[in-house]
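One chain of protein is taken out of this complex; the other chains stay put.
Moving on to chain A:
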Amino acid sequence: MASVHESLYFNPMISNGVVQANIFGIKDWVTPYKIALLALLHEMSTTKPMALLDRRRLNKLILPLQQGPDLTFEQLLSTVEECCAPMVNAVKLRLFLMADRELQDMEHFFAILPNAFSDSEAYKTSVVGLYMRQMLLAYNKLSFSQVYKLYKTLQQYCRQGQRPPRDFSTLAAEDMELTSNDDPGADPMDGEELDAGSLHQSDLGCDEARGPLSQKQAEYFLARQAYLLKNDENKAMRPATLQEELNNILKFNPDFAEAHYLSYLNSVRVQDLYISTHSLLHYFDRLILCGGEGKSNGDEGYGRSLRYAVLNLATLHCRFGHYQQADLALQEAIRIAQEANDHVCLQHCLSWLYTLEQMKGSDSVTLTEDSVKMAAHFCLPYLASLGVQSLVQQGATQGIPANRLLDALRGTDVVHWKQSLSELVEISLAQTASIWRLYGKSTMAQQQVQLLLGMASLESVNYGVQQNNTEPFAIALCHLAELHADQGLYGAVGDIIKHLKQQFPSHTQHSKLWMLCDLKIQFEKAMNSGKFHLAEPHVTAIGALDSMEGLYRKAQLLRALNQMSEASKILQQVQQLGVKKRNTEMIIRVMLATAELHWDSSGFSASLPLLLQALTLTHTHNLQSLESETILHLAFTQLMLGVPEQALALVQAVLESVLAHGALLKKGRALLLMARCQAVLATSAPEELRLGKVEMAVQTLAEAAVFFTQLGCKPRLRDVYYLQARLYHTLGNVQERNKCALLFRLLNQELPPGSSIAATPL
């Protein structure tokens, strides 16, 4: 549950477009690609008779070509070919005419270029017309040497297109030959020579392959990688390769500030505090320059980026868990934002402030409420609903009535869909699923999870990735796995965990979620089947991921191993932790476990007040699953205290909800308990009814046995057989009795000898 909120501190500013604004006041420059595009346009306007369909397809092609990154000649040609085959040859011819002859031909091309458009449908102010004029202007500005250089690059561009694609080693080898022709005597196959040669080849090949990216290409690259990092980390480049690529970009253009930002994101990905801080600060140092130069926003933009710089630094420290540092940075951001009267920035600060408070474990409801109010006032839907979601999360743990929470979520959902804040929709769904699970409504939780998983991405631009690498998805899948585990479908669980492993490799941010979930399931499985030695290593692993949970599990294991005093000590510790962290769920679970410890020492009456206390807590917090659990515990205590009628009444009261929502184990346990009550009651029943009652108890036991068999819960199954055998004995059904006794004996041999009969009271 707590993990839902973690997704909130994936920098909200990226998606809000605050930092996204890319300030590139770069004018267009003529590149060979653009010449090729001009040639295409020229051909299109001069070739009059053309199939209508072809023309339409070409027209549709123009805009993406004009605005996209530079393509290689080959790529361009193949794109055009898809639309209109004859056009390819025309363009090719024109370019080769330019490239294979002399500089004068290119000059000529630019000279005749405007004529083609003067009488065509391309107006001066149309997209094509503007583009053409821009290019002409840019071309005319070039000095002679620049024109010559352009011509040279054009030649290269065309030649690359002509040549069949080759791998780089041959290219480099040719390079070697080209340059080493003055030394024909050297034998290239000489051993040592070869060694040195191959080394150089790879270096040179590398150099050739990379080359510097053009401005547009670099921008495209950065935008794409940033998008992938946010939405589907696995499809992005490996951290090391990405960093290398970024370094390459920065080497050629140190002023390319966005690359620093991506480097920051990338190093956060691999948890590298040093480089991420460095890159972040570098980015903002650079951004400050851009802001200073931009005349439109002038000083305002400059100050603004300063504020966001500090805020980002705060988020960075938050990410790495340096709460004190984050606090200091946040205070600084708030101070300068206040001085500048920047309410939007203040709102961001506020939302971070409550997040930070929450992460530190202190109460932040008032702050959050303020934040929501202010955000609504300044029309910041993202922050407002983020606040609401955070409030809902806190409310859920603090026992706010369910209807209010769900109402609040529904209210924000409307906003999300209106503003198409897909990220928040996902969080909302995952949160609803978590809340339903907390309340013990497994079907509702499952439905929400399925809804989230089945939802198509809302992003208008997606690079063919489904947005399924975010935290809500991880949480939803974990819920799904646990729900399946509850029903004993371990095969499905394995599949889900495998998928999680693929989607969120262990080095990524959200991998802890599924690791914990996986371990918990493994632990439960081992405990259920009575293989305590298997459960032991899981306890340590769980403790590493979540200390409180780990302690709780340790206590459970110790109890199973009959080390009561240690278990009790640890439970006390967990109780204190739970109170400190206000984890009501854990507090109740500890109470139940402590009650069980009392049972083991036959202190049934001592466990009653604890259980009653737990019951009140579950009531106030709407934790129905835990409530039924507590009632079952109460019923067992009563049974042991000799009031089987009361016990049976209690069990029957909760049986419906247990059978509807509970896990297999719980269903089985409830039925077993009911059978016990029935059996006890049968002994005191009048003679004529006794057999009928025993019969009923046997039936209930059979039902319980089905659940336990499904789950593979052998210790309990053994108890069931034992009881069944005894009851059959009373009934005088020798054959059935012997069968059950045999089954019992088989199981008893299989299980460790330490756990004697009826060691599992409930």
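In this section, a contact is a pair of C-beta atoms (placed from the backbone, for glycine too) under 8 Å apart; a residue touches a chain by one contact, two chains touch by 3 or more; residues count from 1.
Criterion: contacts and distances are computed from a predicted model.
**Student:** Assign the chain not included in the display its UniProt protein name, restricting the answer to "Cyclosome subunit 8", "GPI transamidase subunit PIG-U", "V-type proton ATPase subunit" or "1-aminocyclopropane-1-carboxylate synthase-like".
**Tutor:** Per the UniProt record, that chain is "Cyclosome subunit 8".
**Student:** Using the definition of touch stated at the top, determine which of A:Ser143, A:Asn341 or A:Gln735 touches the missing chain.
**Tutor:** Reading the full complex, the residue touching the unseen chain is A:Ser143.
**Student:** Touching the left-out chain: which of A:Ile336, A:Ile521 or A:Leu717?
**Tutor:** The single option touching the absent chain is A:Ile336.
**Student:** Out of A:Phe96, A:Phe110, A:Tyr220 or A:Tyr302, which residue would touch the omitted chain in the full complex?
**Tutor:** In the full complex, the listed residue that touches the missing chain is A:Tyr302.
**Student:** Applying the definition given at the start, please give the residues of chain A touching the unseen chain.
**Tutor:** 26, 29-31, 142-143, 145-146, 149-150, 153, 175-176, 179-180, 182-183, 186, 192-193, 196, 200, 203-204, 207, 212-215, 218, 251-254, 277, 281-282, 285-286, 288-289, 291-292, 302, 306, 309-310, 313, 325, 328-329, 331-332, 335-336, 339
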